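Removed from the display is one protein chain of the complex; every other protein chain stays in position.
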Amino acid sequence: MKKELQLKLQAYLDGELPVGECQSLRDLLAKDRQARELLTELSQTRDLIVAHEAAIKLPETREFYWAKIERAIAPEPKLQRRRAAGSSILAWWRRLLVSAGAAAVVAIAVLLSWSHATGDADAITISDGSASFTYHNYATATTLVWFDYGSGNDFPNDSGNTTLIP
Amino acid sequence: MADLDHSATSDEALVRSARNGDMAAFEELVARHRDKIYARAYTMMRNEDEAIDLSQEAWVKGWQRLVQFQGESSFTTWMTRIVINLCLDQLRKRKRQRTESIEAMDEESGGVERQMPIVMINPTAGLEREDLRVRIDEALGKLTEAHRTVLVLHEFEQMEYKNIAKMMNCSIGTVMSRLFYARRKMAALLQDLKQVD
Partner (left out) sequence: MMNLASVFSKVWLWVSLISGIAFGFGNTVAAAAADAKFEVQLVWATNDEKPPNDEYHPADAATRTRLESLGLKWKNFFVVKKSEFETKGGESGRITVSEKSSISVKLLTAKKAEITFYGQQGEECSRRVQPFKAGEVLVHGGNVPENATAWLITLKRLN
């Protein structure tokens, strides 16, 4: 059987054969046993696959899976503020220094003393790898810093080794 | 974690809230459809870690493009298209790293399937439904990436030839060939479920 006919049979099965060609193909099917059998095989194979798609479940918990997504989409107010500041000009600096200088000094002092004196402040990540994210479970007082190596071992801080296990 | 209980809210309402920046609403959408999005990535990539990464990347892209979602299809269909595109990009990256690829597949390999004797299916032959699913999934894993991708897009996503061609950046003729070879290869791999005529 020619390849062209095989593909036509398949297109007929999938409802993709132009209407004008359907009748001639039906005529051919009526007299060509091999074509009928091929059509039946294609049809049965298709139905078998469609009816038995594997029920694949994500092998991670809701929280763990969401944590990485959340980290990627969470707004970055500090970054936005820095970007806004980047558009400033000299006049803006002059105004800031003169009118807000004293207030800034007081604010810095309060912040510094507070951050050293309190023990219950929220965690501040100074520098985690760009391929990592953090998850905290309050019930067990446990924090996880996860380095995601994906499947291609592309963690930037990794020096050619995929694992820290000896 | 969600501040409000969104479990009874419709997808459409959650999308509207998420579009306004409500991350809790988006998290509910992720929780509802994560299995489906992951499953599609896994079916195409056949690698658990890669599928997790790509499905998460799809959700991030979904969040960023929510304004573009106009409701012309269901939210899951829209998200599925995003994850499929990411998988195709990933498969194309692989192409640059090794010979076997989604674009330059060995079309001749389909010749064997083309000449294969026609077989009749007997899907109830000794296998429970779940076993059958496993067998079919294993057979899918043995196809080339190009054959499997076309099969997944056509059989599971019910996409038309022209849309598959557009998505895979190839001709409709190529889609038809690959789909034909993929089905015949599947028939060959599932020989023991069939009775040779």
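We call the chains A and B, going by the order they appear; numbering starts again at 1 in every chain.
The working rule: a residue touches a chain if its C-beta (ideal position, glycine included) is under 8 Å from a C-beta of that chain, and two chains touch if they have at least 3 such contacts.
It should be emphasised that the depicted structure is a prediction, and the values quoted were computed from it without experimental measurement.
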Checklist outcome for this item: Contacting the left-out chain: of B:22, B:35, B:48 or B:160, that is B:48
Next on the checklist: Going by the contact rule already stated, which one of A:1, A:50 or A:144 would touch the omitted chain in the full complex?
Outcome noted: A:144
Checklist entry - In the complete complex, which positions of subunit A touch the hidden chain? => result 59-64, 93-94, 97-98, 101-102, 104-106, 108-110, 112-113, 115-129, 132, 135, 137, 139-153, 155, 157-159, 161-166
Checklist entry - Contacts of subunit B with the missing chain: which residues? => result 48-49
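What we mean here is this: only the chains that are shown with their structure count from here on.
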Checklist entry - Taking each chain's centre as the mean position of its Cα atoms, how many Å separate subunit A from subunit B? => result 16
Next on the checklist: Can you tell me which positions in subunit B touch subunit A when the two form their complex?
Outcome noted: 1, 23, 26-27, 30-31, 34-35, 38-39, 42-43, 47-50, 52-53, 55-56, 59-60, 63-64, 114, 118-121, 123, 129, 132-134, 136-137, 140, 151, 154-156, 160-161, 173, 176-177, 179-180, 183-184, 186-187, 190, 193, 197
Checklist entry - Taking the complex as given, what residues does subunit A use to touch subunit B? => result 3, 6-7, 10-11, 14, 16, 34, 37-38, 40-42, 44-46, 48-50, 52-60, 62-63, 65-66, 68-70, 72-74, 148, 150-152
